[in-house]
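Got a structure for you, written out below as structure tokens; questions coming shortly.
All protein chains but one are shown in place.
Naming follows writing order (A, B and C), and every chain is counted from residue 1.
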Amino acid sequence: MEKKDMQEQVVINGVEQFRGFAKEGRCASYIPMLAERNPDHLAVSVIGPDGYEVRAGDSEELFTLQSVSKVLTFILACMDKGLPYVLERVDVEPTGDTFNSIIRLESHQPGKPFNPMINAGAITVSSMLTGHSPSEKLTKLLHFLQQITGRALTINEAVFQSEWQTANRNRALAYYLMDSGFLDCPVEEALEVYLKQCAIEVTVTDLAKIGLVIAHDGYHPLLKTQLFSKEVAKMAKALMVTCGMYNASGKFAAFIGLPAKSGVSGAILAAVPSHASLHSPFPTGCGIGIYGPAIDEIGNSVAGVQLLKYLATKWQMTIF
Amino acid sequence: MEKKDMQEQVVINGVEQFRGFAKEGRCASYIPMLAERNPDHLAVSVIGPDGYEVRAGDSEELFTLQSVSKVLTFILACMDKGLPYVLERVDVEPTGDTFNSIIRLESHQPGKPFNPMINAGAITVSSMLTGHSPSEKLTKLLHFLQQITGRALTINEAVFQSEWQTANRNRALAYYLMDSGFLDCPVEEALEVYLKQCAIEVTVTDLAKIGLVIAHDGYHPLLKTQLFSKEVAKMAKALMVTCGMYNASGKFAAFIGLPAKSGVSGAILAAVPSHASLHSPFPTGCGIGIYGPAIDEIGNSVAGVQLLKYLATKWQMTIF
Amino acid sequence: MEKKDMQEQVVINGVEQFRGFAKEGRCASYIPMLAERNPDHLAVSVIGPDGYEVRAGDSEELFTLQSVSKVLTFILACMDKGLPYVLERVDVEPTGDTFNSIIRLESHQPGKPFNPMINAGAITVSSMLTGHSPSEKLTKLLHFLQQITGRALTINEAVFQSEWQTANRNRALAYYLMDSGFLDCPVEEALEVYLKQCAIEVTVTDLAKIGLVIAHDGYHPLLKTQLFSKEVAKMAKALMVTCGMYNASGKFAAFIGLPAKSGVSGAILAAVPSHASLHSPFPTGCGIGIYGPAIDEIGNSVAGVQLLKYLATKWQMTIF
Partner (left out) sequence: MEKKDMQEQVVINGVEQFRGFAKEGRCASYIPMLAERNPDHLAVSVIGPDGYEVRAGDSEELFTLQSVSKVLTFILACMDKGLPYVLERVDVEPTGDTFNSIIRLESHQPGKPFNPMINAGAITVSSMLTGHSPSEKLTKLLHFLQQITGRALTINEAVFQSEWQTANRNRALAYYLMDSGFLDCPVEEALEVYLKQCAIEVTVTDLAKIGLVIAHDGYHPLLKTQLFSKEVAKMAKALMVTCGMYNASGKFAAFIGLPAKSGVSGAILAAVPSHASLHSPFPTGCGIGIYGPAIDEIGNSVAGVQLLKYLATKWQMTIF
């Protein structure tokens, strides 16, 4: 068996081995459209800097970014406004709280959201994107994603509508942020951007490409272009490690040790820097996209996390 | 100038450049013995896997480990009891709270401390060390440290007494943990171990050696011996990144990006894995010890953090 | 001097004596229209069951009910829906938190508001009023108030607009309540009712009449009509004692000992049951209305509280 085939076999085996873990989770129920997904799906894509991709499972499935989008808008806001502007409005500290918690906005004056990976911080970040309307801001974001993935992504309107109708908790967060001065545009605009960015549809291959660019510090190895600064890329990776997997980020760092961001759709984005995969048989410096819609109570794909842990161990990938 | 001399010059310059930052902090006031330290001191040591060390500033100063000891007892507890035992009693999630916060023990049932780097978790860890008495436990810890540093370390009794007298907040934490079932030995024993481990005296060279072993996944490159398992070492590094710099850990990860642990004595321990220093002119895979007793409100050495940031940037060291 | 004159003299002296206390407070600044009020105003009216009224100070001033309205909508909701319906949606426990706190909605599942005197609970109560629109609900409330006061009250549109524009914190509360299932109508409707009820204009005489009816357990001694049930009236008085003066309710009960409700407009409503004024020279069972727009940090009229304490002491009125 050739080396490439061997690696493909690893991901195929992984999907087979961990698909069953889906039983221990369930599709996000608070967003009606997500509840209808097939909980047994599991897919993975890994892409190296030479464009070499291995894929397994239901890799043709389209799914929404959900919280994975938080990394992307953070990067875009930094590109648009500069890091100092962004960091004045959102901190980069993990919290240990659930992603939709509102308590800290009141208990820690002046109510600056703790990091861009929880809903409060992400809504603040979405409010900062440049553009005269939600539509302009989203056009910019989609353009940015098209640069990375090489294809035009679209917003799943049904998912957006479904979330928009039930976004009371996010509205509470947004109005609270507005009251404390941490929102850069009207609430409804910020929420429209935020919920539409969450509803952008991708495949695991798209995720893997995003991970690839972040892994390479903003440089797109296939396009041979620097899309965003090294400084912003490194901060994004730091945020993914400290806050990316909701309030299981500490455990994820401890047991897996890769910059990653999950979404309640069951998406996981991982960025493996070259230096974190020196001993990997896979080309060093890769991006990983995973999809497994059955999530645990914290919001992470149950089978997806197991699969990622398996790959990290198998290929000796870790930043630690 | 030789390469070695150049690197020595870097740390000498760094100390000169950042010593003035001490003015923006002050020595820990709540521990009387720490309040008497000279706030203008600043020292650093960097040691590579070949034993090569560069040093600058007040590097002969002895200072107490304080919270830096939390990493060491965590490692020792894992060696003694195994990871599963330890993780059943202490979680590995960052909190965003101050190091001595008690709120989460009540608000998050069943009151398991969130991580071993905050006081609550560290007291739980100290209670787990094997030994029939505080003295036995500390003997083990000191022996472990002697293996790493190559010299017999001692406990500063005056600092211990000073902390013991004013340990009401830690006693509150310990009794709360006892009430919730997260203490493995009587409160006073756990506190004696905890406060004595905090009072162990080291130099920046000692710290650098500790960092070196952690950087090399538990392997002591000078002794050519594996002191503890790779798994535990990687978890220690993950904890240092997510929780090591108190509730500025997120910012430290974002701006510096190295596994590090600070103490209110002004100590900072950093472990730079080989792969995180591939582009460094300094031998890859080093340990760093820093001492600068003027700390900020959060508890981190003001000048020390600046100096570490300078070195990380200068030598292109980062895990991200 | 006749007895009646003597009592009038007491309130006149009281106003003179305590007007100066206004200096220690300031008009509510977060509602622009309130910030423009004259902070030195102070007025009081006391009305007995025979209609006998003593008045002093700026008693012709119109001011808005603000939080005083919370007692009235609570009573109205109980009349409309019955106590069990209301108590299923709002608890009657004091909190010790600020009036606009959101923390407890998250920290105490299932997020039932703790009492109808804090904003969260009051918005829930407003959402329960019967009527097909905010306008219908408010018409009912105004009709109810007209019965009590004998005159048509009106909503100060400018104050309402001023609050409506800056109601982000209340919107956050309302959306949170909606998310948890503790809102009986759409957010914007509930908020319109809530903010308009806050903007109803009264005089101290109107307040005194409201207090009179509550003091007499829902019976209007001038109309000789039972307007609402004794059970609801007693519960309203209990709520006023445990939660009526924001998070100074405990101190108010301890030092003054009368059922009272304050508003950030500087309004205070007090209901003195007959049995609580047995030794009073004033006809037993009275209502008291006070207005003094300079409020303290907690939200209570500084001069108003002093004046009420003076009257309670002078006339030996207390429920304890």
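By definition in this document, contacts are C-beta pairs under 8 Å (C-beta built on N, C-alpha and C of every residue); 3 or more make two chains touch, one makes a residue touch a chain.
Note that the structure is a prediction, hence the values are computed from the model and not measured.
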Where the missing chain makes contact, among the chains that are shown: B, C
Residue of B:F21, B:F160, B:Y176 or B:Y246 in touch with the missing chain, whole complex considered: B:Y176
Contacting the left-out chain in the complete assembly, out of C:S59, C:T73 or C:S249: C:S249
Contact residue for the chain not shown (choose from C:G25, C:P221 or C:P259): C:P259
Subunit C, residues in touch with the chain not shown (by the definition above): 91-97, 104, 114-115, 234-235, 237-239, 241-243, 247-251, 253-255, 257, 259, 273, 275-276, 278, 318-320
Positions on subunit B where the hidden chain makes contact: 101-103, 105-107, 168-169, 171-176, 178-179, 187
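Rule of thumb we're sticking to: only the chains that are shown with their structure count from here on.
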Chain closest to the assembly centre - both centres taken as Cα means: A
Distance from the mean Cα position of subunit C to that of subunit B, given in whole angstrom: 56
Sequence positions of subunit B contacting 2 or more other chains: none
